[in-house]
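For this depiction, one protein chain was excluded, whereas all remaining protein chains were kept in their positions.
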Amino acid sequence: MVDVAALSAELSGAGPGAVVKRALLEHGTGAAISFSGAEDVLLIELAKQAELPFRVFSLDTGRLHPETYRFFAVVEQHYGIRIEYCLPDGPAVQALVRQKGLFSFFEDGHGECCNLRKVEPLRRQLSTLTAWITGQRRDQSPTRADVPVVQVDPAFTGQGGAPLIKYNPLADVTLDYVWASLQGFDVPTNALHARGMISIGCEPCTRAILPGQHEREGRWWWERPSDKECGLHKR
Amino acid sequence: MVDVAALSAELSGAGPGAVVKRALLEHGTGAAISFSGAEDVLLIELAKQAELPFRVFSLDTGRLHPETYRFFAVVEQHYGIRIEYCLPDGPAVQALVRQKGLFSFFEDGHGECCNLRKVEPLRRQLSTLTAWITGQRRDQSPTRADVPVVQVDPAFTGQGGAPLIKYNPLADVTLDYVWASLQGFDVPTNALHARGMISIGCEPCTRAILPGQHEREGRWWWERPSDKECGLHKR
Amino acid sequence: MVDVAALSAELSGAGPGAVVKRALLEHGTGAAISFSGAEDVLLIELAKQAELPFRVFSLDTGRLHPETYRFFAVVEQHYGIRIEYCLPDGPAVQALVRQKGLFSFFEDGHGECCNLRKVEPLRRQLSTLTAWITGQRRDQSPTRADVPVVQVDPAFTGQGGAPLIKYNPLADVTLDYVWASLQGFDVPTNALHARGMISIGCEPCTRAILPGQHEREGRWWWERPSDKECGLHKR
Partner (left out) sequence: MVDVAALSAELSGAGPGAVVKRALLEHGTGAAISFSGAEDVLLIELAKQAELPFRVFSLDTGRLHPETYRFFAVVEQHYGIRIEYCLPDGPAVQALVRQKGLFSFFEDGHGECCNLRKVEPLRRQLSTLTAWITGQRRDQSPTRADVPVVQVDPAFTGQGGAPLIKYNPLADVTLDYVWASLQGFDVPTNALHARGMISIGCEPCTRAILPGQHEREGRWWWERPSDKECGLHKR
């Protein structure tokens, strides 16, 4: 069993690359990178640089931007990997959209749709792992201001119901740091970033932000900031 | 049991509106309109004009254009209906994309992907019906040159395994006829049509055509014309 | 002096390439191709195939699509030519837009703006020539139904006020013919054609057409068909 307190102390100030490497050393292929199709592609680059085997999964909600699907293919090609796509349960989503239409989230909140299209597929994927590696950063939103570099996942369990370790290697770096790294390492990026988007989720629930706006204003803009989590990263 | 030969004789030269109405009278809510999100929206307009209850279903493959999803919502609103979306089986699609990636159709043909994302969901939907109403036209492609106005479906069965009647009310009208009707009746249309698209399918497998090109050149352009059916309309 | 009647008889049924070649042989660099940035690029291809020196001019109204400016550069590069751009008189246009704004044509017709931005610069350019070569086709619009392959220009005079010969090598071919030729000769085309545009003029006065619409419905759509000429091709 991983001693999270010790690991946390060890990784204090270690830098994103060291955290990714440590996670892969600790868990091997019991760990997987959660890749949203945005700037968290840096995690894949860092795993590649660690020269250790690594796994990547992505949630294909069925409502992503065409550009994001193409970016997934570019990343698979660039890194010579296969992404483990996680799809929602067809009948459950079908029942929702037949009853409420394809845009019910604008009426009664993104929770119901996110739960079916993101949280449940994630839960299934996580139940096969001992650890996951995410792109969460403290500067992303008020809901993420306390994200630690390593933690026992407060919301999900891993393989066989065991506690799941959650690594957030980017927790204490900034958006600017991530982008400087992406450009320095010449990492391919999602074409949507050149159209004013920073944080990228499902197509209907993502929009470009204006100059001076915080990146999180491009997500679920019709809801309160404190509600802007899809359930993947519960506290 | 419907006498297709008699019906066919009766509907000879009857016009699209009369065919739609006859289908609804014959089958009631055992019939449903198959709506792709393109100019076949005319079928919905004609059903509305028939002043009879009608049902509409659409195949949501998980890879449609954002504009098509928005158009579905516009159509639901405009006609005061709920579309019966038909989603693919999550695990089957997940297995395909994990093994071959998200764009395998460019490598080994659209058949495998269409089968999972379109044909199987259609088969399930048709198995609840006694008849379906499609937007097929003879001028659409060489594969559709013989489409009759009414037929026993040669590929699918209906409720309880019974023969399924297939109505093609637009079989002997032209693309120009359809568009003149849409404008004459002031029917909402998919925004993609104003970006050079005529026939509209999944996003990666649809493209705008150039002046002088046949509409079918915008679909599965890397394959032979005689292969350009997704399996919904087998002969 | 060119005998237009004899030339017309000679070129009857000759085909676009032969007409272009004949014009270049007759007039040398006294002739120039008028290139709008659309499918009339075929004229340049045909001139190239004639293996004779040729000149090209284009009207840069200051309101063209960014894609058209880029296409001009592509054409210059592809054919190793310099296009003779014809710009409007700055003070005259400035006076118009200060008085009526940048979109007055939507209010009181395109005549005033076209006159300053197209007709006057064309007049200046034509006054240096003995002949010009245009992309007019009879199938383009009711206003062009009688276009001859060769004529004395009914509206403009040439060098020193002499009669100006006007060649319309595409007069009796169709849009489909032009596009088949462009593809057959692998000619670069304006990126706007892949976004639903056929006829291309100034950006505010051009729009994509819908399936089944005539190409001319993409130009000055708020005016009557019989008014849809900018003054370049008076009868």
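So that you can tell them apart, the chains are marked A, B and C in the order they are listed, and the count of residues begins at 1 in each.
Please note the rule applied: a residue touches a chain if its C-beta (ideal position, glycine included) is under 8 Å from a C-beta of that chain, and two chains touch if they have at least 3 such contacts.
For clarity, every value in this text was computed on a predicted model and none was experimentally measured.
Undergrad: Missing chain touches which shown chains?
TA: A, C
Undergrad: Among C:Ala18, C:Leu52, C:Val97 or C:Ala155, exactly one should touch the missing chain; which is it?
TA: Looking across C:Ala18, C:Leu52, C:Val97 or C:Ala155, the contact with the absent chain belongs to C:Val97.
Undergrad: Which parts of chain A face the unshown chain closely enough to count as touching?
TA: 39, 175-176, 178-180, 183, 189, 193-198, 207-208, 210-213, 215
Undergrad: On chain C, where is the contact patch with the chain that was removed from view?
TA: 60, 62-63, 65-66, 69, 72-73, 76, 82-91, 93-94, 97-99, 101-103, 121, 203-204
One rule holds in what follows: only the chains that are shown with their structure count from here on.
Undergrad: Using the mean of all protein Cα atoms as the middle point, what chain has its own Cα mean nearest that point?
TA: Chain closest to the assembly's C-alpha mean: B.
Undergrad: Could you state the distance in Å from the CA-based centre of chain A to that of chain C?
TA: That gives a centre separation of 53 Å.
Undergrad: Measuring centre to centre with CA averages, how many angstrom lie between chain A and chain B?
TA: 36
Undergrad: Could you state the distance in Å from the CA-based centre of chain B to that of chain C?
TA: Comparing mean C-alpha positions, chain C is 41 Å from chain B.
Undergrad: Specify, in ascending order, the residues of chain B that touch 2 or more different other chains.
TA: Counting only residues that touch two or more other chains, chain B contributes none.
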